[in-house]
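Heads up, one of the protein chains got dropped from this complex, but the rest are sitting where they should.
Then we have chain A:
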Amino acid sequence: MPGRAEGGGSPAIEHETQPVDRDLLQDTITSRMKPAIALEGISKSFPGVRALAEVSLALYPGSVTALVGENGAGKSTLVKILTGIYQPDEGTIRVDGVETHFPTANSAAKAGVTAIHQETVLFDELSVAENIFLGHAPRTGLGLIDWKKMNAKARALLARVGADLDPAIRLRDLGIANKHLVAIARALSIDARVVIMDEPTAALSHKEIHELYELVDRLKADGKAILFISHKFDEILRIADRYTVFRDGRMVGEGLISETTQDDLVRLMVGRDVGQVFPKQDVAIGEPVLTVSGYRHPTEFEDIHFELRRGEILGFYGLVGAGRSEFMQSLIGITKPSAGAIRLDGEIKVIRSPAEAIEAGIVYVPEERGRQGAIIGLPIFQNVTLPSLSRTSRSGFLRLAEEFALAREYTARLDLRAASLDQDVGTLSGGNQQKVVIAKWLATRPKVIILDEPTKGIDIGSKAAVHAFMSELAASGLSVIMVSSEIPEIMGMADRVIVMREGRIAGRFERADLTAEKLVRAAAGIEEAA
């Protein structure tokens, strides 16, 4: 064991992560310790997209590495490779210096890699102990589950993560923070050596976040190698030892947190050399169409006010969980704000339901198009006319000829490729289904269209088509609100940007003085650099 003087030369220490003396750890982190897991030259492509290009990453025992990058920088792909869900096209994975492959999620788990996601993957109806030991519960001599032993072991594990929980209570009775603790206890129970935390604080309250920090410290002391993915710089600086920055699928920087600054990290994260071209048209911005004032909700957002003008694309930027979608949903009457008023074309409007929003001329194209978009089973034309039925029917009866005409008009505008408007929308490809969904909303002839993450999860070509189309909408006199977490998209398409953070407006920017750094700072709550 060259370079490991303090370890006493025992190879066992190298391979087993027993609780290790903390000072010793701090001492060894920097140079002498071997990574618990190392990725070298990893590349991964999907049809049309290169998600990762020759990235490297090393995670050290007893150390927290922060992975920083914008949405789409390749962080999730990397996590999936680490946990055996994706296989890399090129590159090697080494565990304790030995080259390994993770052909399945199970093989990654066996090697001691575990991930704790934003939304925990646990079972509400099972007890805490069952959740911790699902799949590897202690057995009695007869092969039955040894409940006594399981509960006792669970109690010990929970004590280790500092959770004072009864292993016998059902998971559903716990809050999110405690569920996280159970997930972490589960990670410990399978002797995890590498713990990946993917935005673990996104859904937590302040107090819960601090408990999580303490827990991360404890895991560190336990000798776990931790990969911490976060958009929040304050917490990265608080708990990480090392950092790795990804941009556009490449590793653009790494080092020790103690030797860097927030400004450096932001610059690394957004620094962009390849200018993506956005089909933004110059549109004469007209009079205010929608004025929102004093919108608030008891738990989700407060003090939202802004003006939206004719022909304008207003970008809403923020981190996941900043309250943007929640606010938009209250705007169309799905949730009720506790206070606030909107004016549409100068008139005060009260919107209590999506039907009233559509009637008033505000439509919302939701983020999850699979769940919230097309209605599989209905033919294309019926999907298109669904929100416009009041216009295509007379005295309560539908008129199919009018429906067909309306559907034909709007699907033609979007260049929909389908053999017949009478065919089930489920038989269309994803891109064409999306066109049907957009045609559906345009057919209502809205004044304001809210697009929530309009290009999330679609390939570059389709993205460009959506952007071009958005531009045309604005040019035709519509007002567009674009909720997006992708900085290039926001910078390329929006006339003005509102940044939300923790349910409040954290910044307003005109297109002229927009920079990626300003956006990131506002979204993360960092003071303006001197």
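Convention: a residue touches a chain if its C-beta (ideal position, glycine included) is under 8 Å from a C-beta of that chain, and two chains touch if they have at least 3 such contacts; residues count from 1.
Just so it is clear, contacts and distances are computed from a predicted model.
*Asks:* With one chain of the assembly withheld, which option in "Cell shape-determining protein MreC", "Spore gernimation protein GerPD", "Rhamnose ABC transporter membrane protein" or "3-oxoacyl-[acyl-carrier-protein] synthase 2" matches that chain's UniProt protein name?
*Replies:* The record for the missing subunit names the protein "Rhamnose ABC transporter membrane protein".
*Asks:* For the full complex, which residue in A:Ile169, A:Leu256, A:Leu398 or A:Ala412 touches the chain that was left out?
*Replies:* Answer from the full complex: A:Leu398 touches the omitted chain.
*Asks:* Of the residues listed, A:Gly249, A:Pro387 or A:Gly503, which one is in contact with the missing chain?
*Replies:* The one listed residue touching the chain not shown is A:Pro387.
*Asks:* Which candidate, A:Gly97, A:Gly175, A:Gly294 or A:Gly377, sits in contact with the chain we can't see?
*Replies:* Among A:Gly97, A:Gly175, A:Gly294 or A:Gly377, only A:Gly377 touches the chain that is not shown.
*Asks:* Give me the chain A residues in contact with the hidden chain, please.
*Replies:* Against the missing chain, chain A presents residues 332, 334, 353-359, 364, 366, 368, 371-379, 382, 386-387, 389-390, 393, 396-398, 400, 417-420, 422-424, 426-430, 440.
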